[in-house]
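The complex is shown incomplete by one protein chain, all other protein chains being positioned as in the whole.
Coming up: subunit A.
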Amino acid sequence: MAHEHKLEIFRGLWKFKSNTQKIWGVLAFLTFVTAVEVVLGIYKPEILMHTWIDPFKGGFFATIGNIILSPFVYMKPLNLIFILLTIVKAYYITWDFMHMRDETKGLRRSVVWTGVFLICYLIFILLQEGGYVFSVYNAEDALITRDF
């Protein structure tokens, strides 16, 4: 059985001599990312706590713009950073710890694309619905109150 490992991460920016060294390198990187998350989570820099773009008002194109730029229009930059860093960590855990880097393209794609597609769909449907229920609960003429 041959066990060839691809010994570089960051598209070849960081090369390793052995698989063991690569593992420690990835650990260092993951720890660094987690530390960044924790520091941001504790100090919550003011500049990242408010959205940078206000929702566009107007007709069809404003709506399209809001949909395309929704992560920037509706999400605090801090949360966006957290989610992106999480995906970065997930990538390195899957690629280097689970050896996805060394599997064939076919296996890699059937696992990742299936998962990513279904998860995006699930998240879209449920968050959209949650936002809708919120608007029903909190509308001007809402038929429901919890303040009693």
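Note that a contact is a pair of C-beta atoms (placed from the backbone, for glycine too) under 8 Å apart; a residue touches a chain by one contact, two chains touch by 3 or more; residues count from 1.
We take it that contacts and distances are computed from a predicted model.
> Among "Raffinose/stachyose/melibiose transport system permease protein", "Proton-conducting transporter membrane subunit", "ATP synthase gamma chain" or "Cytochrome c oxidase subunit 3", go ahead and choose the protein name stored in UniProt for the chain not displayed.
Matching "Raffinose/stachyose/melibiose transport system permease protein", "Proton-conducting transporter membrane subunit", "ATP synthase gamma chain" or "Cytochrome c oxidase subunit 3" to the record, the invisible chain is "Cytochrome c oxidase subunit 3".
> In the full complex, which of A:F10, A:F72 or A:Y137 touches the chain missing from this view?
Considering the complete complex, A:Y137 is the one touching the chain left out.
> Even though one chain is hidden, which residues of subunit A still touch it in the full complex?
Residues touching the hidden chain, for subunit A, are 1, 3, 19-20, 23-24, 27, 30-31, 34-35, 37-38, 41-42, 49, 79, 82-83, 85-86, 89-90, 93-94, 96-99, 103-104, 106-107, 110-111, 114-115, 118-119, 122-123, 125-127, 129-131, 133-134, 137-138, 145-148.
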